[in-house]
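This is the structure I have questions about; it appears just below.
Only one protein chain is missing; all other protein chains are in place.
We just call them A and B in the order they show up, numbering each chain from 1.
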Amino acid sequence: MALLDVQDLSVTFSRRGQRTVHAVDGVSFTVDAGEVVGLVGESGCGKSVTSLALMGLLPRQRGVHVGGSASFDGTDLLKLDPRSMRDVRGRDVAMIFQDPLSSLNPVVPIGIQVTEVLVRHRDMSRDAARKEAAELLDRVGIPDPRRRLKEYPHQLSGGMRQRALIAMAVACRPRLLIADEPTTALDVTIQAQILELLKELVRDSGTALIMITHDLGVVAGMCDTINVLYAGRVVETARRKELFAGRRHPYTVGLLRSIPRLDAGRGEKLTPIRGSVRDVLPWTEGCAFAPRCDRRVDACVGEPPAMTPTHTGHEFRCVNPFPLVQPEEARA
Amino acid sequence: MTLAPGKKKEKLDRLAELSAVHDDERGVSLWREAMRRLRRNPAAIVGAVILAAFVLVAVIGPFLVPYEPTDTIGVREKVVSSGHGIIPGPSADHWLGYDHQGRDEFSRMVVGARQTLIVGIVSTLIGLTIGVLIGGVAGAAAGLGGRWGRLVDNVLMRIVDMMLSLPSLLLAVSVAALLGPSLVTVMIAVGMVSVPVFARLLRGAMIAQANRDYVLAASSLGVRKSKIAISHIVPNSLAPVIVQATLTLATAIIEVAALSFLGLGNPDSAVPEWGLMLADAQKYLDVRPGLAIYPAVGIIITALGFTLLGEAMREALDPKLRR
């Protein structure tokens, strides 16, 4: 059984006098123990809202509606009351955010912030927790961890802050780690360090990881399974190599064709996707991607496309997908 | 249910069209967008209604009042004798009764509204004008002026700091002592108190705007610095100042009332003004508490109106809340 089974997750925001926004519109995916799952998409595809919903971090107020289910080891995360959710958060499921500076408390030394987590969730004594905290900082590659414990977030560089945040997230050996654009705010060389660290942690501890990113290169390097999101729904899901070699959905293909690659020649034309992410059709009216799609046919409008399964587990939500190509051709 | 193929196509085209913007409608500027948001905010509407009523009373009220506000009619008719504590309350002829000098309280409230409005607006305008001048020069100097600009900014802001460090009441009393007690004194005093607020606000906003890329873009186009300051930086920095001015109107009315209450205002108490009326009423609080309550309620409601509208404007103009 999957560690996390998200079924038909939906999040809507409605405000008085404004149109209801379907931020997440029926997302389903599973995460097995120890698996690295990627959620890829552009801004507004619902990837970040999905993670916030799973962590119970969406504001509990009128106008925010969360539907569907997210069964984590048998318990539905979406149905938990705030108190039990707080217990789960940090202990079983932890999260790493894009901006480490705003997710660390600026007036508390990082040592205390890490110890706090250990004392709260692992019932450690202060002394033991402090020792463990130093070990954690050491493990995430922060030099001279004992001294760093006394320092404040603003005294560390961006990369070191992200390491400290990762130390806090893995402090309780969670079974699931959610990383929301963990390297977007960092430089490439620092990004490489952090991705390497995450890979190492996942490999060593068997923690499952949901990697949320807009960067197809990042998922290509580290995810076992990849879900491509568009307008709040998963439009294609496959094992890593299969997705890149045998991509079927026009959106996935469009994304891959539109990014400049380091290994492509100068002046090689890119094929952009036309329009912008604003040009969507509501899923109830057909395929949300239809207004921007080059392979659009009549069947795209009228009713929402369903996921087409294949025997390899590769699924895509398209009535006129790209024909299956042999892996060799795809690379050419 | 499925649609006919032709219809589907039509529908898709229509949807694609809907998601695009049309060329017949005009662009929506930020001010218009803010107005639109303001209209949807109940607090703004309540505030606007209060203020509209207040302004209406202040403007046309004095022409409609049943009695001259300075006419000591009650004393003449021997129904009021403040010395003996006889001040009749509301009646059919005098809706709010008489004041301590036998004048019609309702007429005085209505005419007082005009005074109060003028005093509030004039004192705010004094503060706004001087504050915007100082803040604008300092902000432009700090944002664009280089080394000399920083010096100008430093000198101006230290002056403002000195003004800020004086307690407002002390400042008002000193101005009154210098110019003698009068309504003009009170307005100048109240205006001077808000100068540092406007100056700092505008300067801060301008420095923030001066670091934005569009300012760099304008200078890379070859636009003169003075023109950049006037056509880009100032207009984009005014929103918080305008909000502050609305809020200051509320406090100005209260402060004017307070200074009048302390006797720094118009010595000729024949001209009604809510703060002055409140001050006069304190001697007769035990006989006729209403004399204090009417102007007090008037001040509170008006201040509330300005505050509600000001806060709503702050929300409407906040760039973070823009869609």
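Keep this in mind: a contact is a pair of C-beta atoms (placed from the backbone, for glycine too) under 8 Å apart; a residue touches a chain by one contact, two chains touch by 3 or more.
As a working rule, contacts and distances are computed from a predicted model.
Peer 1: Can you pick, from "Hydrogenase expression/formation protein HypE", "Phenylalanine--tRNA ligase alpha subunit", "ATP-binding cassette domain-containing protein" or "Phosphoribosylformylglycinamidine synthase subunit PurS", the UniProt protein name of the chain not displayed?
Peer 2: "ATP-binding cassette domain-containing protein"
Peer 1: Can you work out which residue in A:33, A:58, A:112 or A:256 touches the chain that's missing from view?
Peer 2: In the full complex, the listed residue that touches the missing chain is A:256.
Peer 1: Among A:63, A:272 or A:309, which residue is in contact with the omitted chain in the full complex?
Peer 2: Residue touching the chain left out of view: A:272.
Peer 1: Touching the missing chain, which residues of chain A?
Peer 2: Residues touching the hidden chain, for chain A, are 42-43, 141, 143-144, 154-160, 187-193, 195-196, 214-221, 240-241, 244, 254-274, 276-278, 331.
Peer 1: Which chain B residues would touch the chain omitted from the figure, given the whole complex?
Peer 2: 21-23, 26-31, 33, 147, 150-151, 154-155, 158, 212-214, 216-224, 227, 232, 235-236, 319, 322-323
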